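Just one protein chain is left out here, and the rest sit where they should.
Right after this comes chain A.
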Amino acid sequence: MKVWLLLAVCLAACAVAPFIGPGFAPGTADFVFWQLRVPRTLMAMLVGGTLSLVGAVYQSLFANPLAAPSTVGTTAGATLGALVAIILGARLAPGGLPLITAAAFVGALGVSLVVAAIAAGRRVRMNDVVLAGIACSMAAGAISTGLQFTADSAELMAAMRWSLGHLPQVGYSGVLLLTPFAAVTVVGLLALTRALEVFIAGEEHAESQGVPVRRVRTVAIGLGALGVAACVAWCGPIAFVELIVPHLVRRTLGVSRRVLLPGSVVVGAAFLALCDASARVILPGRELPVGVVTAALGAPLLVSLVARARS
C-alpha cells in the first residue's frame, strides 16, 4: 500500500517537473518545453535513479551507512579527469563528445576500477576496500590539487563551476548517450538484490551461505562505477543524492533490500527531477547548480526523518 502510494507520488513528481519554471514566452513555448525541459527532466531522472541505487548498493555492500560512490574514488577520479580536460582546453574529444565529459568518465572509471580490482583480492575484507578507496581518492585529489596549482584563474573558475554539479542543457543526445549506461547499471545491480540480502549478516556468513562474495563485490563496484562515471561525466558531482535518497527510502519503506533497491531508483529519479525544477525557480532569472538544491532540500528532510524516528 505504502509502496504504491510512494510510486504514484514519484511518478506524479516526474510528470510535473517539466512544467515548473519561469513562464514561457508565447513564441518559444513549444521549443522550451519539448527541447529543453523534457530532456532535462529525463536526464535528471536517469542520473537521480542511478546515483541513488548505486548509493544504496554500496551502503549494503560495505555494511556502512555512509558509503557512497565517492568511497570507491569515483568522484575524485571524475574531478581529476575534468580538470585535465579543462587545462588541456580542447573542446571536443574524438567522436564529438565534449572533452570534459569524456575525460571525467575515464577518470571516474579508472580510479574506481583500481578499487574494484583490489576488492577482488582473496584475503581482502570490506574495510580494506574502503581504505583503498579513500587512498585512491586522496591520490587523485593530490594530483588534482597539483594541476590546480598550475592552472590560471579562468581554468580554476571553470573547474570550480564543474565541481558544483549541474544538469547540462544537452537535449536528447545526452539522454540517449546516458541511457545505456544507466540501464546496464540499474538492471545489473538490481539482479544482485538476492546476494546483497545475504550480505546483511556479514561477508563471511554470506560466503558460508553460498554467495560468491568476491565476485559480487567486484561486479557491484564495477557496475556502480560505470553508471556513476557516466552520470558524473555529464553532470559533475551532484552532492548527497546517493546518500540522502537511500536513507529516505530506508526510513519510510524499510530496510528490506527488495524494497530499498528499487525504491531508491524511483525516489532518486523523482527527487532529482524535482530538485532540478526547483533550481529553475529559486533565484529569479538565474539557475542554481542542482547540487546546491539537492543538499539544501535533502539535508533538512533527512534530519527531520532522523529526529522523528528518535522521538
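To be clear about the criterion, a residue touches a chain if its C-beta (ideal position, glycine included) is under 8 Å from a C-beta of that chain, and two chains touch if they have at least 3 such contacts; residues count from 1.
Just so it is clear, contacts and distances are computed from a predicted model.
Enquirer: Not counting the visible chains, the remaining one has a UniProt entry; which protein name from "3-isopropylmalate dehydratase small subunit", "Cytochrome b", "Transcriptional regulatory protein YycF" or "ABC transporter ATP-binding protein" does it give?
Expert: "ABC transporter ATP-binding protein"
Enquirer: Which one touches the absent chain: A:127, A:145, A:169 or A:208?
Expert: Checking the options A:127, A:145, A:169 or A:208, the one contacting the hidden chain is A:208.
Enquirer: Looking at the whole complex, which of A:63, A:139 or A:253 touches the chain that is not displayed?
Expert: Touching the chain that is not displayed is residue A:63.
Enquirer: Pick out which of A:198, A:219 or A:295 touches the chain that's been left out of the picture.
Expert: A:198
Enquirer: List every residue of chain A that touches the chain not included in the displayed model.
Expert: Chain A touches the chain not shown through residues 63, 122, 194-195, 197-198, 200-202, 204-213, 255-256.
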